[in-house]
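These notes concern the structure reproduced below.
Right after this comes chain A.
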Amino acid sequence: MIRALAWVLRRDLLLAFRRRGDVANALVFFVIVVSLFPLGVGPEANQLRNMAPGVLWVAALLACMLSLARLFAPDHQDGTLEQMLLAGEPLVVLVMGKVISHWLVSGLPLVLIAPLLGLQFDLPGNALAVLSVSLLLGTPVLSLIGAVGAALTLGVRGSGVLVALLVLPLFVPVLIFGAGSVGAIVAGTGADAHLLLLVGFLALALVLAPWASAAALRIAME
Partner candidate 1 sequence: MSTRKRFSWYYFSSPQSFYPLAGALQPWCAALAVLFCGVGLYISFFVAPTDATQGEAYRIIFIHVAAAWMSMFLYLVMGFWSGVGLVLNTRLSSMVATALAPTGALFTFIALWTGALWGKPTWGTWWVWDARLTSELILLFLYIGFIALQGAIDDQRRADKAGAVLALVGVINVPIIYFSVKWWSTLHQGASVSLTSAPTMAKTMLLGMLIMALGFWMYSIAATLARVRCVILERERHTDWVAAEIDGLA
Partner candidate 2 sequence: MNWGSWQNFVAMGGYGLYVWGSYIVTLVVLVAEIVSLTMRRRGVIERLAKYYAARRRNHETET
């Protein structure tokens, strides 16, 4: 089981490395969207600090959603997915491997670059730390939930818009408590409750999302 997981992970990471451009796109999107806000809203530091958590988190949500199209679709088109279904390993494990690699490729870079972008918004040091932690806990949840949406809309016409419609409402709790944690630390009320909830979401999504994605994949491949 571990071996199957490692195999999928290695393969997907290798593929992602070969298609560096695609990976960079999501990151560049994130950076540009976040950087547009100070330009659009004006340089007033207090206002920027107040909106920073929301802007950073919404941009992360959108960036994650954009990269969902790459999660299953290429493997679906070239038939690899079908091979995986027949491989005899539990599909859940394969899905987990793909989700982890999706997060490593599209979620982790956001986590790493977010503190830098936070500086544009004049966030204080402790808020930058909480921002990183909240994204570190939250982006895997986005990848996990996103996998369900991506699997459900696999090969469906207009899947791009549809995936947004399905997945964004489910992202809302992560957005609220992710952005809330940074907002709380900026306001001096402590972010531990928010972060605890994010960990709770992560555990819940880790348990439920791979099953749901696997079921959705099976349905899509029938």
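Candidate selection criterion: all candidates are chains of the complex that A comes from, given by their letters.
Note that a residue touches a chain if its C-beta (ideal position, glycine included) is under 8 Å from a C-beta of that chain, and two chains touch if they have at least 3 such contacts; residues count from 1.
Quick caveat, the model's predicted, so the values are computed rather than measured.
Colleague: With reference to the defined contact criterion, which of 1 or 2 touches chain A in this complex?
Modeller: 1
Colleague: Which residues of chain A touch candidate 1 in their complex?
Modeller: The contact residues of chain A facing candidate 1 are 148, 152-153, 156-159, 162, 165-166, 168-170, 172, 176, 208, 212, 215-216, 219-220, 222.
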